[in-house]
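Complex shown without one protein chain; remaining protein chains in place.
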Amino acid sequence: MKCSIASDKFRRKFAEQIEEICGERISLCYQCGKCSAGCPVAYAMDYLPSQITRFAQLGLIDKVMKSSTIWICASCQTCSVRCPRGIDLAKVMDALRILAKRKGIVPKEQIAPLFDGIFLGSIEKYGRLNELSLITKLNMASGRPFKDVSLLPIMLKKGKIKLKPQKSNPGKEVRYLMRKVEKLESK
Amino acid sequence: MMKVAYYPGCSLHSTAREYDISFQLVCRKLGIELQEIPHWVCCGSSPAHVTSHLLSIALPCKNLILAEEMGLDTVVAPCAACFNRLKIAKQEVAEDSKLKKEVQEVLGKPSAGKIEVKHPLQVIIEDVGLKKVEEMTRRKLQGLRVASYYGCLLVRPPSVINFDDPEDPQSMDNLVSALGGEALPWAFKTECCGASFSLSETDIVFELSGEILNEALEAGAECILVACPLCQSNLDLRQKGIEKRRGKKFNLPILYFTELLGLALGMSMRQLGLSRHIVNPSKLLERKLAVT
Partner (left out) sequence: MARIGVFVCHCGTNISATVDVKKVAEIAKGFPGVKFATDYRYMCSEPGQDLIQKMVKEHNLTRIVVAACSPSLHEKTFRTCTQNAGLNPYFFEMANIREQCSWVHDDREEATLKAIDIVKLATAKVGKNNPLQTTFIPVEKKVLIIGGGISGIQAAIDVAFNGFKAVIVEREPSIGGRMAMFDKTFPTLDCAACILTPKMVEVNQSDLIKLYTYSEVEEVSGYVGNFKVKIRRKARLVDENKCNGCGTCWQRCPVRLPSEFDMNLGKRKAIYVPFPQAVPNVPVIDQKHCLYINKKKCGICKKVCPFEAIDYEQEDEVIEEQFGAIIVATGFTMFDHSIYGEYGYGKYKNVTTGLHFERMLNSSGPTGGKIVRPSDGKEAKKVVFIQCVGSRDEARGMPYCSRLCCMYTAKQALLLKEHNPEAEAYVFYIDIRAAGKNYEEFVERVQDEYGATYLRGRVSKIFQRNGRLMVRGCDTLSGTQIEIDADLVVLATALIARPDAIKLAQMLHIPYDQNRLFTEAHPKLAPVETVTTGVFLTGACQSPKDIPDTVATASAASVKACGLLSHEKLPIDPQIARVDVEICSGCLACKEVCPFGAIEKEEIVDRVTQQKRWVAKVAPSLCNGCGACNTACRPGAIDLDGFTEEQIFGQIESLTADKGNER
């Protein structure tokens, strides 16, 4: 498949967007591949992390945003610690996910972004995470209603999850905080 | 008596109750008074930093301010993910004046940025000191072969965490040695367990945590020591599933370092909440340490 590379101006703008979110400069990457070599989840990605950086350098936004790579990244920062150019690639991956969410181009089959949304919804409601509601909602949303159901009895027995949410509920505070963040970010 | 603010985080109130219990008990014994931050909120964990940078900083800052208001100079966060997020938020706000202003706008008041964020390991090693711990040991972990597993967030990024080595950390190993156990050298101390994919991409957890269990077993471990509820949960709760997939028995108890420390300080398994583990550690501990 032929790709026409985006214009200089377009590419620079994309790189600047990334830099603005995470402070990292993708232009520094010289494609040594050390990030890809050490990535523990690369086996589950469609493109290697270094390839994503290359696509980003070339301004191939679609290829970046539609890849599974940015959603599979576990934020373990192994790449960041070892990068000879000092790029914090984990932060770049964050920035790419944030951009994808902003642009509304999140691949439907990705479960990680669903998880993120439900997780944040949970703390928006309760101020703290409610595991049981997280599991149920995620299973429903991802079309896997019976996932991990077999674990529930033992988790309940061992006191790992509770049926009732905690007494203390600082949800109001978190909601207020989230509104403020949204307002600032939409500016 | 040392007094510190305590940020348990969501996990220690749910999946990692035994970490909470054992940490509190150990602190009492070592002369550390924990004061839980009133009305603390979730740190946002990974879902926040992959969704909104500002949110991922504002949530931990909210907790830092609450802790500052308690008039204490240190906050301790046992969950490696919370610890990591609190540390990063503190550093980023200190270094980025624009971000600092935005965070103030969101939270309505500034964070002084003076409160120190510590992981329990730091408190025990740096503030209490291994020498004192060794002196207080009532039950030596004689002959117990322990693989210490640190995971990602306790050591990375080193520029922010600035605590232990990101490739071959030693703090838990030193603790194990001080308690008389055998700290095994192995190469997977900081490999990723799959962390937050536990619920969403469980296959990844099976693969990554499976590698860690396998490597620990190959290194001769009888149990794995952890300092993070996410690591513990992935290695413990998913161990059965991993065994099934790999067709290999591991039967490796995944212990919090606070539990092992508690045992060494003379506490019982029941006190420390060890019955809450999925992979039952009591046989191993009874056999090796003659504890009940």
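Letters A and B mark the chains in the order given here, with residues in each chain numbered from 1 onward.
Convention: contacts are C-beta pairs under 8 Å (C-beta built on N, C-alpha and C of every residue); 3 or more make two chains touch, one makes a residue touch a chain.
Please read all numbers here as calculations on a predicted model, not as lab measurements.
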Chain not shown, its touching partners among those shown: A, B
Candidate in contact with the missing chain, chosen from A:Ser7, A:Gln31 or A:Ser150: A:Gln31
Chain B residues that touch the omitted chain in the full complex: 165-168, 187-188, 215, 218
Where the unshown chain meets chain A, residue by residue: 30-39, 42-43, 47-48, 50-51, 78, 82-86
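Following the convention adopted for this analysis, only the chains that are shown with their structure count from here on.
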Distance between the centres, which are taken as Cα means, of chain B and chain A, whole angstrom: 23
Residue ranges of chain A touching chain B (in the complex, touch as defined): 21-22, 40-41, 43-44, 72, 74-78, 80-81, 88, 93-95, 97-98, 101, 111-117, 119-120, 123, 127-129, 131, 134-135, 138, 142, 147-148, 151, 154-155, 158-162, 166, 168, 170, 173-174, 177-178, 180-181, 184-185
Contacting residues of chain B [partner chain A, same complex]: 10-11, 13-15, 17, 39-42, 44-55, 58-59, 62, 102, 105-107, 152, 156-158, 166-167, 190-192, 194-197, 199-204, 207-208, 211, 233, 237, 275-278
